[in-house]
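The complex appears here minus one protein chain, its other protein chains still in place.
A and B label the chains in the order they appear, each numbered from 1.
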Amino acid sequence: MRTLLYSGVAFVALTGGALAAACPAVTVSDAKGVAAGAFPQQYELAEFQSLGNCTVEFAANPASSDLNARIRGNGALPSLADRLPAEPLVMAPYDAIGSYGGTLDALSNATEAGTSDFMSTRHVNLVRYSDDLQTIVPNVAKGWEWNADFTQLTFFLRKGHKWSDGAPFGARDVKFWYDNLAVDTNVREKPKDYVLVAGEKINVVVVDENTVRFDLPSPKPGLLSHFANHYAQGFQPMHFLGKYHPAVDANADANAQALGFTNGYEAIAAYYGNSDWMDTPTPMLSHPDKVAGLPADTVPTLESHIITAESTEGRHLVANPYFFQIDTAGNQLPYINEQDELFVGESEVRLLKLVNAEVDYKSQSLNLDYAPLLMENQEKGDFTVDLKPEVALGTFAFNVTSENLEKRKVFGDIRFRQAMSVAMNRDEINDVVYFGLGKPTQYIGFSPAPSFASEEMENYMTQFDPAKANALLDEVGMVDTDGDGMRELPNGEPLVLNLQVATQGISVKLVELVGQNWKDVGVNNTVKEVTTDEFRSAMSANQLDVAMYAKGQPLAVILGNAELFQPPFDNYFNVRTGMLWGEYIDTNGASGVKPPEYVYQLMKDIDAFQGAVVGTEESNTLGARLVENTAKSLLFIGAVKAVAPIYHSNKVKNFTEFKTQSYAYYRSYPYRPTQWYLDE
Amino acid sequence: MLEFSKFVVVRGVLAIFTLVLVSFIVFSLMEMVPGDCAERYLSFKNSQGSMISLADIQAERIRLGLDKPYIQRWGVWIINAFQGEYGDSCILRLNISQLLGEKFWLSLGLCLSSLILAYVIAIPVGILAATSKNAFLNNGLRLVSYLGLALPNFLLALMIMLFSTVMFGDSLTGLFSKEFRDAEWSYERVKDFLGHVWLPIFILGWSATAFAIQTVRALMSDEIGKLYVTAAAARGVSGRRLLLRYPARHALSPIINSLGFDLNRIFNELPIVALILTLTEAGSLLIEALARSNDQQLAGAIIFLLTASIVGINFITDIILALTDPRVRRSIVG
Partner (left out) sequence: MTDTTNIDVTDDQKMKEAYFTASQGQLIWQRFKKNKSALAGAWVLIFLILSGIFAPFLTPYDATIAGRDKGYLNGAPQIPSFCDENGCSLRPFIYTTERTRSIKTNFRWVTETDTSLEGRRYVEFFTKGIPYTFLGVPFETHLFGVDKGMIHIFGTDSTGKDIYSRTLTAINTSMAVGTIGVFIAFVLALAIGGIAGYYGGWIDSGLQMMTDTVRTIPSIPLFMALAAFIPDTWSAEMRFFFISMVLGLIGWPTLARRIRTHLLTERNQEYVLAAQLCGASPSHIIRRHLLPSFTSYIIVDLVISFPYMILSETALSFIGLGLKDPVNSLGVMLQNVTSADVLLNYQWYFIPVIFFIVLVLAFVFVGDGLRDAADPYSDSSK
């Protein structure tokens, strides 16, 4: 997409001068005659004022100074005009202009587990995916520009944008994040993949106060998409953390020691943690003995809410008085004054709390089995449950590089895998396990299926055909030699597949049913539940016959991460196969097993795909070939793609239905939770 | 006297030795479990969309110091543990002493309260069950108390919570209400606490009572049959006086003896109940550390404190017994 996009282009000249009329309160449901801006559901200030032929009058949250007083380290509160950027982002709420007030109650598993759905409600980043999950729109940045060959990405930031403590935000904060935190080995042992391009560092250039440019060593069109869907925010407060960073401030260590830390990096670790996750403990939790003497309880943020209290039981947040978004009526967002997060480790207890309507929003860790109970209580508890498709699909992967050579021969035979695929009665599984709401589908890597994935490939070998399965198994040479009804391996040894189910990744009912289907065509198996760690370690040691787990990633993620198409076809935590092929490639042929030709084709295609622009002919062809090779190879046999619940209280307004129930696109971020409001 | 102090000193040394040995065994066991703490921590993040590679895991290990040989890690840890420093929890990223803070005392208090409640009920009921002729009363009491044994704690907890949710709309979780969560200790907070803590004490206490009644009844029945009781009855001592002065006193000594282990048994049941009731104390932290995150230092710390408590109680009860029961004293010393 080689478009030059400047939001806030000067239409001003045409309109000429200030206009007296207040702006109409445009919402998504009622545009009040105002044309849409360059991006859906939002405007730049100047753009909105010219389209609406009006002037926006800013209005502040009456509780702002109270809330500001609760943020330790913040000075007195300036007027709203001084808190907002000169170019705030104007959000058109979905249904109505909201009212200020209330506390959003949320639930997480623990301080750093099960937190991402809640974190996403306050998340900001340079850009954002809109709720169609395809269009990238401005957020912290008001615009961006690629150069011709995707080696330079420039972001235009907002003039006058301030951190939550009132200090100015600008390009230097982006450079600080990258140079001094993300790739500084004193902060992080090894930089994460997403900050590198093919292993090489990016050169971040401060063009001017509000313009920052990423100079890439090689083309990476996916970088923009990364900032739209990833949890890692591309900026950190240099004015605050820089004081303790030895590379930025000569007195860094002294500054830190004055607070009780041994050196500057320790102070940085206390505030920033060592990852871009925003749920790492603040000094309130990690250094309760020192926190009273620290300048602030938590690092300043650009998010809509900031943490004011934290313990092992929960967190409390208040609205950020310097937040950069306003609604079309000029009210500064967020509407919701406070957020309260409670940690509950046990899933049944979380479910009880949801049934009791003690929570306002939850989607992570909810699975379909909870749906009947939740849906029955919707009226009594005054909440709504939406069932939306998940991204990951339960898959079965036979060990094509098994240590047992006979098994390797059989599992490596495409006819065997085809037989196992058609032996599965996906409709029955759908009915029993997923209430008939799932979608029987084959595994194609991409999920949701993009446009270049044909239906034929999505349904490849998903029909229920035990006769065909039996015929294929006969062809492979697996016959029942001892008359017990179960087939033996071609060399006569008995075969009993050990189906180890890690319930975190796949439903045990699903595996039981598939196991029964396979027994019906003569392939004997036992089903056993194991812990996720046992499963992972057995898989790494190449000891599993069949690995079963949920798998699949959206296009946006695949653009930046090629794991799914390179042996062993996923990262350490997910389901992999062809472990020895991976070894062969990693060691350049020194050990392991040489993969077949189609694997090399996959690897070549994914590299090219990541370098191509999404939507072009070249990209679609590459994508279609990736899908076809993945589906036809049946390295991962897909079963049924399920739906999962998204829960929200009816008190929460301006809530729009999500498209998927998954972490992809960072949960609620595309659906603009900053414009939610509570109607008690 | 010298013999006796020798006995005390020897017991003291052995107690410390036990502490060291138990912590070593626990550390080793956790070492053998697949998936160390770094991996578990990162796997949370993986399920939230982070792409974690093996190199990331290794980097995390190095950061947490998990790459050093485990004997070295344990050695450093145990030396610090005796000074009250337990290092950092690898999954919560917090200093353990600060994390445990008052939590361990809360847990200990919970367990001791349940134990005391159990024996307060069990001793009279057990004596009654051993001596009463009323079969109905006898069997009825036993049935009710043994139900506490047969019905698992977590099931009972869930049922009570569910009942309360359906009937009163209150899920009865936690040790404090929201307002008092981070507040300072005050009269209000204590009241709030008492209003929440009765439930875990009741749940843990019921099964502990069953166990205790069994024991008391058995011990009483044994002692009642003994000849010295018959002798006392023959001398004219009767009724309650007969019961309390003779068999009851003797029956109690094995009970005192096993107090430490009873505490351990209850503390073993506490984690699951704590998990369900979302009690924010050491029991639920322990189960998280053991079963979910393989956090050696946190689990090690809690078990160290627990073992110290139990060993301490055993030590004290041994001394009390040696002081009060001349038969035991003679055996030990002579």
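One rule holds in what follows: a residue touches a chain if its C-beta (ideal position, glycine included) is under 8 Å from a C-beta of that chain, and two chains touch if they have at least 3 such contacts.
Quantities reported herein were computed from a predicted structural model and do not represent experimental measurements.
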- Task: Please pick, from A:M278, A:A371 or A:L626, the residue that touches the omitted chain in the full complex.
- Result: A:A371
- Note on the structure: Out of B:F17, B:W185 or B:W198, the sole contact with the unshown chain comes from B:F17
- Message: Tell me which of B:L149, B:L252 or B:I320 is the one touching the absent chain.
- Response: B:L149
- Query: So which of B:T173, B:T278 or B:N314 would be touching the chain we can't see?
  - Reply: B:N314
- Item | Option touching the unshown chain, where B:M32, B:M167 or B:A234 are the choices | B:M32
- Message: Residue by residue, what part of chain B touches the chain that was omitted?
- Response: 10-11, 14-15, 17-18, 21-22, 25-26, 28-30, 32-34, 131, 135, 139, 142-143, 146-147, 149-155, 158-159, 162, 165-166, 211, 214-215, 217-219, 221-222, 224-226, 230, 253-254, 257-258, 261, 264-265, 268-269, 272, 275, 286-287, 290-291, 299, 303, 306-307, 310-311, 314, 321, 325, 327-328, 330-332
- Hidden partner chain, residues of chain A it touches: 348, 351-352, 355, 369-373, 375-376, 387, 428, 432, 435-437, 498, 500, 508-509, 512-513, 515-516, 519, 526-529, 531, 534, 537-538, 543
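In the analysis below, only the chains that are shown with their structure count from here on.
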- Query: Between chain A and chain B, what is the separation of their C-alpha centroids in Å?
  - Reply: 42
- Mind listing the chain B positions that touch chain A in their complex? 33-35, 39-57, 59-60, 62-63, 91-95, 98-99, 158, 161-162, 165, 169-171, 173-174, 176, 178, 181-182, 275-278, 280, 284-285, 288, 292, 294
- Given the complex, residues on chain A that touch chain B span 110-116, 188-190, 192-194, 230-231, 273-275, 277, 280-281, 285-289, 309, 311-314, 340, 344-346, 348-349, 352-353, 355-356, 358, 364, 504, 532-534, 536-537, 557, 561, 563, 571-574, 663-664, 666
